[in-house]
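Every protein chain except one is present and positioned as in the full complex.
Chain naming follows the written order as A, B and C, and within any one chain the residues start at number 1.
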Amino acid sequence: MQEMMKKRALQLLQDGTVERVLAWKTGEFSYDITPAVFESAEEIEKDFVYDAFCAANLSKYLVALSKKEGKTLAFLKPCDSYSFQQLMKEHRVDRDNVYIIGIACDGKADADKIKDSGIKGIKNIADNGDKLVVETIYSESTELDKKDFLAERCLNCKSRKVVIYDEMIGENGEVLDSNRFDMVEKIEAMTSEERFEFWQNELSRCIRCNACRNVCPACTCEKCVFDNDASGIANKAAANSFEENMFHIIRAFHVAGRCTDCGECSRVCPQHIPLHLLNRKFIKDMNEFYGEYQAGEDLETRPPLVNFTMDDVEPSIVNEKGGKE
Amino acid sequence: MQIEKKEFKPTIVAFCCNWCSYAGADLAGTNRLNYPADVKIIRVPCSCRVNPMFILRAFQRGADGVILCGCHPGDCHYTTGNYYARRRMTLLFSMLDFLGIERGRTRVEWVSAAEGAKFAQTMNEFVETIISLGENKRLEDLRCKK
Amino acid sequence: MENKQQLTEQILRMSGVNARKCMRCGKCTATCPSFDEMEYHPHQFVYMVEKGDIEPLMKSESLYTCLTCFACVERCPRNVEPAKLVEAVRLAVIREQGANHLKPQDLPELWDEDLPQQAIVSAFRKYSK
Partner (left out) sequence: MQKIGVFVCWCGSNIAGTVDVHAVAETLKKEPGVVFSTDYQYMCSEAGQNLIKDSIKEYGLTGVVICSCSPRMHENTFRKAAQSVGLNPYMVEVANIREQCSWIHKDMATATEKAVILGRAAIAKVHLNAPLTAGESPVVKRALVIGGGIAGIQTALDIAEAGFEVDIVEKSPTIGGKMAQIDKTFPTLDCAACILTPKMVEAAQQEKIKIYSYSEVDEVKGFVGNFSVKIRRKARYVNEDICTGCGVCTEKCPQKKVPNEFNLGMDNRRAIYIPFAQAVPKVATIDPNYCTMLKTGKCGVCSKVCTAKAIDYTQKDEFVEAQYGAIVVATGFNPISLEKYDEFAYSQSPDVVTSLEYERLMNAAGPTSGTLLRPSDLTHPKTIVFVQCVGSRCDGGDKGKPYCSKVCCMYTAKHAMLTREKYPDTDVYVFYIDVRTPGKNFDEFYRRAVEDYGVHYIKGMVGKVVPQDGKLKVQASDLLSNEQLHIDADMVVLAAAIEPDKTARPLATMLTASMDTNDFFTEAHPKLRPVESPTAGVFLSGMCQGPKDIPETVSQASAAAAKVIGLLAKDKLTCNPCVAHSDEQLCNGCSSCEKVCPYGAITYQDKEFRMPNRTVAVRRVASVNPAVCQGCGACTVACPSGAMDLNGFSNRQIMAEVDAICK
């Protein structure tokens, strides 16, 4: 896969179709991979990486890159392609300036899960198809089944379909039936008190590093309301539980109907707060109340929050359908 | 030592659209229909003007309940405003419920300009609900407490 | 009275029909090929279900003169689907039939030493309401 992608990237860069390539390169560790823009063949030859740890959603970078002179080649995974198409829908990216190669994806691995399994001193993790080969500083080498170490969002993958691309590498997948709302349902089944406790426990860990916001492809505001002194709700570090709640409720609300459920927020959260559950709660509600809707799936359908029908459910539905009292 | 038990006087913010519900509240007044003074009304042009931010802000600053009143669906002065408000509030309330905030603290009611009695009755009911729920503890900001 | 209401609800649930949608235009009856054979005609059928008069319908031969041709379902401007009501009442009759077949007081007469107890239990399940 990596070689095919590399070859194609070099071709497109050399024949002048694109000016730059948006992909991934290795960060501090082999399993810590970071998005990268390559502008020359040398850079690609040197650093281009694609493996089970290329989890970052690249679509958001295209907001800026697609405004640059010349085309950008972007490798988009199914998740990224939904985000990209949603950004197109909001006129945030210039489609004509992006050459998209869709890449088939069968899930990304979660390095934290490997660490949590008790392997210490990881030096390198190699992606061997279905297997992950972990080398440690104790010069041990362990072979792991990749499927046992998939990220949560990949275990509940909603779609393996790249929805927008100029060409594909690998076979494009299908929209899947996922169990992604199971956890939301589990929380709904708690009592109101328990839910409150649950979220207090989660959100109180928030250090307001803004990683969730900065990585989110739906959060592409020129200036976030929380950074804008004139908005009246500008706020840096949360001073108390109210402000923790406030930030995450408003953030989830602002991306409601626009969130493609790519799961980046939870992936990057250094405090491991399951932020995607807030987004999924909105998605689940919108699906139930207003019909199935998947942000980024197409360019035409109106997002639920800027749409209505005359016989929509009343807000009192929460009393019947909400979580346990 | 005896601790004096203070009677709980809730703070309730009612957002009312200018065309229907605010006029309905006026009618309740004209007809001298009583409801608790705990309810304070804020006039907005349309229910769709109410940003979820305002509701959270009210809780932060010490409100114990927030109610939004607008024209009946289909009667909006701006034709479609309350339809959007309905969706926004449905989702917001569901989210607050999901986060474990007592669901009785928020409410939407459609009150027309002719429904003075309904306005008063709604407010009476709502205040009763809030009193039974007690003080807003889960969404409070202690810095803003008296 | 309660029984009557229960029965009506059961019929409505089984058929999935909302009898209140009927606007009494009579197109079902106008279109019915078995009209002449019927005691209660399709529009009456809908009306009686709506009122809760299920008993007379259950006793009526009309139930079996309906050909289930679905012309009424096809033509009804309000999607009331009378034929589905007829079918539901038929089912209700079938379900009630068991009640007449086996009563506890009949048992001593039918008693047989070799009859396993389980058979009696299942017979009750099968033949009584």
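What we mean here is this: a residue touches a chain if its C-beta (ideal position, glycine included) is under 8 Å from a C-beta of that chain, and two chains touch if they have at least 3 such contacts.
From a predicted model like this one, the values you see are computed outputs, not experimental measurements.
Asks: Under the definition given at the start, what are the shown partners of the omitted chain?
Replies: The chain that is not shown touches these displayed chains: A, B, C.
Asks: Determine and list the chain B residues touching the chain excluded from the picture.
Replies: 11, 13, 18, 22-23, 25-30, 32-35, 37, 40-46, 48-54, 57-58, 61-63, 75, 77-81, 84, 88, 120, 144, 146
Asks: Would you write out the residues of chain A that touch the absent chain, in ascending order?
Replies: 67, 89-92, 220-225, 228, 230-233, 254-255, 258, 302-303, 305-307, 310
Asks: For chain C, which residues reach the chain that was dropped from this view?
Replies: Here the touching residues of chain C are 21, 23-32, 35-36, 41, 43-44, 71, 75-79.
Criterion: only the chains that are shown with their structure count from here on.
Asks: Quick check for the class: compute each chain's Cα centroid; which one is farthest from the centroid of chain A?
Replies: C
Asks: Taking each chain's centre as the mean of its CA atoms, how far is chain A from chain C in angstrom?
Replies: About 56 Å, centre to centre.
Asks: Based only on mean CA positions, could you tell me how far chain A sits from chain B in angstrom?
Replies: Comparing mean C-alpha positions, chain B is 36 Å from chain A.
Asks: Give the residues of chain A touching no fewer than two other chains, as numbers and ranges.
Replies: Residues of chain A touching two or more partner chains: there are none.
Asks: Identify all positions of chain C at which a residue touches two or more other chains, and write them in rising order.
Replies: Expected reply: no residues.
Asks: Help me check something: in the complex, which residues belonging to chain B touch chain A?
Replies: Residues 52-53, 56-57, 59-60, 73-74, 80, 83-84, 86-103, 106-108, 138-143 of chain B touch chain A in their complex.
Asks: In the complex, go through chain A and note every residue touching chain B.
Replies: The touching residues are 184, 187-188, 192-200, 225, 233, 239-240, 242-243, 245-246, 249-250, 252-253, 256, 278, 281-282, 285-286, 289-290, 304-310, 312-319, 321-323, 325.
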